[in-house]
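Apart from one protein chain that is not included, each protein chain of the complex appears where it belongs.
The block that comes next holds subunit A.
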Amino acid sequence: MATRQTASLARLMRAPAIVLLLIWMLVPLGMTLYYSFLNYNLLNPTNTSWAGWFNYQYFYTDPAFWESIWNTLVLTLGVLFITVAGGILIAMLIDKPIFGQGIVRILVISPFFVMPPVAALIWKNMIMHPSYGVFADIAKFFGAAPIDWFAQFPLFSIIVIVAWQWLPFATLILLTSLQSLDGEQMEAAEMDGAPALSRFIYLTLPHMARAITVVILIQTIFLLGVYAEILVTTNGGPGFASTNLTYLIYRAARLNFDIGGAAAGGIIAVVLANIVAIFLMRAVGKNLD
């Protein structure tokens, strides 16, 4: 069907998108790579020189780097655990025959549409604030001392906020997957007397495996880049207690004006993200044909 004419037309139609993305990918990344080998500080831009691997060494030996890597891991895994486990439970609950299913669904997915700075500020000021927050009100009601969440448990507080934002996403995707589960098979298992737990382990969970994989991989991509939630709540502190890799690089670039160091950190972030990306691409690629 594809004549030579339509084939060249197709090439012409594809070209702008491909060229744009090629430029978008290669130019900034190439520049980051180049800067990562320079001693280049915006406060002293005339004194720029070749640095070799110094920026990488500097980044690598900085204790804040390891702390931020650790925080990135804890944040990502913590949010993944809450959202996947919570998402499975909530998806199964919504999938039950209930009154007002449509409204329940809408309420549950809503947090996903709240922009990160708003989500973080609502939680910071109205829910977790040590004097005016709802948690403090609850603590006072029971006669307990309110907790200063962001001072005492900064990383945990951010995990709670980010998990709240991503729980709807996990729930929605797992629910979509759940709804395509073969009802007859489930019924047969039930009639054969399989208990609810084994039905869940041997039927529901394998059926959702693919959706769970997709949720984990896509969320990981976004969770590695958590930024605004940290900016408006703890600013990465106290110390570096809630600084993730993204935030550390942001600090190097925008607060310390260290272009070389931030670029080296950026390259490290690319390497980490790529490890995740390879798995995601495989999972998605299988679905193409």
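Simple rule for what comes next: a contact is a pair of C-beta atoms (placed from the backbone, for glycine too) under 8 Å apart; a residue touches a chain by one contact, two chains touch by 3 or more; residues count from 1.
Here is the rule we use: contacts and distances are computed from a predicted model.
*Asks:* Per UniProt, what's the omitted chain called: "Carbohydrate ABC transporter permease", "Paraquat-inducible protein A", "protein-glutamate methylesterase" or "Pyruvate dehydrogenase E1 component alpha subunit"?
*Replies:* "Carbohydrate ABC transporter permease"
*Asks:* Which is it among A:Ala51, A:Ile88 or A:Ile127 that touches the chain not included here?
*Replies:* A:Ile127
*Asks:* Which of these, A:Leu77, A:Leu107 or A:Leu255, touches the one chain of the complex that we don't see?
*Replies:* Reading the full complex, the residue touching the unseen chain is A:Leu107.
*Asks:* On subunit A, where is the contact patch with the chain that was removed from view?
*Replies:* 1-2, 6-7, 9-11, 13-14, 16-18, 20-21, 24-25, 27-29, 31-32, 35, 90, 93-94, 96-101, 103-127, 131-132, 134, 137-138, 164, 167-169, 172-173, 176-177, 183, 186-187, 210-211, 214, 218, 221, 224-225, 227-228, 231-233, 245-246, 249-250, 253-254, 259, 262-263, 265-267, 269-270, 272-274, 276-277, 280-281, 283-285, 287-289
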